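With one protein chain removed, the remaining protein chains of the complex are shown where they sit.
Coming up: chain A.
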């Protein structure tokens, strides 16, 4: 197991090296550049040249690349041309927000999706099944920004149950030692801040989790339907086991294998940022920050964030493979 993890982590090196070249070139292939974006349409060529020199953009691209890679190895991702803050700082500020949001979205998707999918399969062909299949189709097709505004309109504005946007009530006196606001509430013992941070996650979490929810429902349903027809489920029934044992040990444990794969992929995607959701709920996360950085042609931020996303994606997939081995002894890695 350890050897497997080590091999996979070693694979990160060539992946990241290749990716760094590609993304470095891609960022520079975007029309315009940070200087033009900073100075606006009416900038004189002299001014643009001055700013380019300031950021070292006048040098050949391979020179810039080598300097950048060298700095990355020293843990320095450069300075944002838009905010003038170090990229590492921005990363540490925005990424925890996105992690919290993604976790809430996945808890919602899996927590509601697996039972719904199981129920639909068990009641295959009945109205429960039809409603859940139609509902998941609806969940996949509904645009996130529309759903987001609807949720906000009903639950925040009309009913006033939940906050409309942001991560925390600005009037609240809350410390943020970790950057994960929910965790911060617990760490500092400030239960009000904890509850407030959690309340801020509900609506964006539901909006973001709707598509994964729909996918999880469908995968679970199909997979449970398959497993219910397996001989070993019949064996379990023939043993006269309690329904809960048959459901948990014999049906779900097998049926969840494909669900684990899908959930892993979805978590990887969500951690890459949810631009639309974060925009609708003015949630200061990773995706929103990156989208703004694209507009500003903020090379340092784009390079740093994309590289970081790649690392996260590989790690999440590694985690999925390890989890897979824990559930299924046939693919257990050595």
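Here is the rule we go by: contacts are C-beta pairs under 8 Å (C-beta built on N, C-alpha and C of every residue); 3 or more make two chains touch, one makes a residue touch a chain; residues count from 1.
The rule is simple: contacts and distances are computed from a predicted model.
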Per UniProt, the name of the complex member that is left out, chosen from "ATPase", "Peptide/nickel transport system ATP-binding protein", "Putative NADH-quinone oxidoreductase subunit M" or "Quinol oxidase subunit 3": "Peptide/nickel transport system ATP-binding protein"
Touch with the omitted chain, as defined above, among A:236, A:269 or A:294: A:236
Which residue of A:168, A:254 or A:303 touches the chain not shown here: A:254
Interface with the unshown chain - residue positions in chain A: 125, 230-232, 234-243, 245, 249-250, 253-254, 327-330
